[in-house]
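Have a look at the structure below before the remarks.
The complex is shown incomplete by one protein chain, all other protein chains being positioned as in the whole.
Take a look at chain A:
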Amino acid sequence: MSDMMATRDAYGEVLAELGQDNERIVVLDADLSGSTKTAVFGKKFPDRFFNMGIAEANMVVTAAGLAAIGKIPFVSTFAIFASGRAWEQIRQSVAYPKANVKVVATHGGVTVGEDGGSHQSVEDIAIMRAIPNMTVIVPADGVETKAAIKAIADYKGPVYVRLGRNKVPTVFPKDYSFAIGKGSELVTGSDLTFVTTGLMTSAAVKAAEALKSEGISARVVHIGTVKPLDQDILVKAAKETQLIITAEEHSIIGGLGGAVAELLSEHCPVPVHRLGVKDRFGTSGKAEELLKYFELTADDLAGAAREALKRK
């Protein structure tokens, strides 16, 4: 886990790579191409890159129009604007017709940092997950981001991908292959299972290492696809460890924790402790400070595990 890479950087690189092989790929951005890294594609393929200005609603629906002609549009802006400003456009013009549009949102979660609560999207996974036909992907690192972007370019249908701003530790090996809807067991364990997504996965791996030295065997299951959820890996973890702790850089309402709780309540009811942003907005601060503030560090995860085990 020594390598560090921002998932948005991985996105920019893989997009430019895919554009070489697949001429149907077009990219749209709303005046944030330097931040979302779509500018990397734009520089290489200016004819297939459309800066739509600060107009997210129009951008998303224009992408649906391009998809109707057979293009594979990747649409990018910050998660808060993609999922919020353009929600109804994504519902009506992308998901409802099953348009082949990939909404790749960067700057998800609280680690956007200093810009503050207005720019910290803590609801996007919940609101995208609620839309029929929509696939929701939250990669853990740069390796998974590249693999996921390649996979969704080949998949026909609407997808929402949530990426982050800052560099995160690499947890997956370079040859990792991503499959939509499949979770990954990164650490084996029998006492409890951390179910995590996005940058919380690397924190869970660290927490599991710390717990191991105390004789606690924690499993880590990474959920790269929040929807559709990998039922098999989750029910197996619930049966075998009888305790689930979810962690996400997102509200505890409606995101990964909500999805896992919904699934397990029907298929294998065991205690599910949800770690995340507790029904509140974000605030300005440095990314690392904010992870501490919202109790989402590896130490917090390990602490939550110890507490939960006492009540097991």
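Definition applied: a contact is a pair of C-beta atoms (placed from the backbone, for glycine too) under 8 Å apart; a residue touches a chain by one contact, two chains touch by 3 or more; residues count from 1.
By our rule, contacts and distances are computed from a predicted model.
Asker: UniProt names the one chain left off this complex as which of "Transketolase", "Peptidase M16", "Flagellar hook-associated protein 1" or "HAD-IB family hydrolase"?
Answerer: Answer from the UniProt record of the missing subunit chain: "Transketolase".
Asker: Which one touches the absent chain: A:50, A:160 or A:194?
Answerer: A:50
Asker: Using the definition of touch stated at the top, determine which of A:97, A:117, A:181 or A:303 touches the missing chain.
Answerer: A:97
Asker: With respect to the chain omitted from the figure, which of A:6, A:26 or A:80 is a touching residue?
Answerer: Counting the whole complex, the residue in contact with the absent chain is A:26.
Asker: Touching the absent chain: which residues on chain A qualify?
Answerer: 26, 47-48, 50, 52-53, 55, 57-58, 60-71, 73, 88-89, 92-93, 96-98
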